[in-house]
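Only one protein chain is missing from this complex, and each of the others stays in its spot.
Chain lettering (A and B) follows the sequence in which the chains are written, and residue indices restart at 1 in each chain.
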């Protein structure tokens, strides 16, 4: 069990700074997910914590002790690699045993631990198999098992599910979450898949170009994105954006107008907003309703039927397209005209710098 | 194309393929056959395709030509050169494959360029140095030369094989607490074993067949098979049966090695440029 603290961590590679000062606290037993587009530095950050990359500047503290110059194996961590990185010349048992052996654990104890872990991971039947003889899901379990037997203070996962097919990925997600609840160990998990982040994390860290964009619970990020980047990155299908102008402000928020003249009252702090200035309005697909009295007219361009729900791609008169989520039985047809209502209390406003204006009300579950 | 036409094309291609293959292989086949002929059969005109096989020539080779002495020289020299080159190349290739620096590329290409040095260009000084250090006509001297000429190829080959080892596996080893020594011996070497084996094989083949230095730096005492076989070219020693038997013996192990490892040899011989 361990607490981690990152203090202004930086990584310079070939004179280029790729991690630009990350500070973060990870509580004991927390499941933290680093998420971001490829190249954002999330894997590098994880590898710096693991000790596989040098930390150019800043401090890494585990339970208060500075770990920058400690060998990976001595940091009390275990890592599950994207490619699993199983030793192909060793069988499942030997793969799990290797680290314990190097740590000098007596044979009997090794056997007891490996057997125990293999049982919980349903690997007992495969202990004599080489990794090459196992399926993707089984290899994944061996990699996790190899991490568990070492009884680490912190688990590190580097995109562990990206090599699995969709069905297996869903199943492993549940298994990992269950495992975390049972072991209660601090976990850092890197992924580019925001669904994995949303479903598993206690805390999500959104990274872009080596900078932390936002840290928070899944629903906090979903309902209160700090900026345009986070708003765009979290949620699938993604949030819709419209250019709007401020036409009025008051204690209940701002009144904005779309280019076609539709007016929406958004409950945000007016702060320094000036009438007449341009903003970006963001609204999620499920917060737009098809409504004969709607103020925003448009035409259906594409209908995506997912069964339980239907996504309508609606083109507005100025050419911009909004994705609207409706129920699965919605009868919308391509080329049909529709009118939309944007649920104003769920709308977001972003200033010219892309920063979100503070909402007047916090979401009930966003903490 | 209709089915029968396609079948015909396949038979035609097969026939051409086999005729060409047999034609190219024929000298080797004939050498092996002649080795089992009596000297009389060997020089009969026209040559006999069918004959009573005899081990006469082999007996003679073993009996008089001191064949084992030359085989022993060859094996000793090849194993020494290969072992020595591997001992130098494994750490070098490990360093370059996993800890590349800005100079790694240049170093690799420079090593390759030393292989391009034509042996004949340095024949004179090497001969003179060998003579003054008493390494002339010694297995050690020839072994050192072979080690040096093959070292760049071996480094390159190991480098390409090491490059194929997934780095995360070494990192996993490090997370498991493997020291540098354990990282190499317990994780990397077992993983790269097939590659190392074929590298060693290529080196053995090159040493075994090398003739230039063998002919110029050795005479009877340390001569390897390549030089010993050449002594059959003198007119007074023209016994086809014996010549063929000795040649077959000299060539057989390498031919088998070559067949066995052709895929990997391509990579080694082309410095990884063709896969």
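One rule holds for everything that comes next: contacts are C-beta pairs under 8 Å (C-beta built on N, C-alpha and C of every residue); 3 or more make two chains touch, one makes a residue touch a chain.
As a working rule, contacts and distances are computed from a predicted model.
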Listed names "Glycolate oxidase subunit GlcD", "Xanthine dehydrogenase family protein subunit M", "Sugar ABC transporter permease" or "Pyruvate ferredoxin oxidoreductase", matching UniProt entry of the absent chain: "Sugar ABC transporter permease"
Full-complex contact with the absent chain, from B:89, B:142 or B:222: B:89
Positions on chain B contacted by the hidden chain, ascending: 10-11, 13-14, 16-18, 20-22, 24-28, 30-31, 34, 42-43, 45-47, 88-89, 91-92, 94-96, 98-101, 105, 107-109, 111-129, 148, 151-152, 155, 163, 167, 170-171, 174, 180, 205, 208-209, 211-212, 215-216, 225-227, 229-230, 232-233, 238, 240, 243-244, 247, 250-251, 254-255, 257-259, 262-263, 265-266, 269-275
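Just so we're on the same page, only the chains that are shown with their structure count from here on.
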Between chain A and chain B, centroid-to-centroid distance (C-alpha), Å: 55
Parts of chain B lying in touch with chain A, wherever the complex brings them together: 166, 168-169, 171-178, 182, 186-187, 190-191, 193
Chain A to chain B touching residues, read off their complex: 50-52, 71-74, 77-79, 81-83, 85-89, 98-99, 102-103, 146, 150
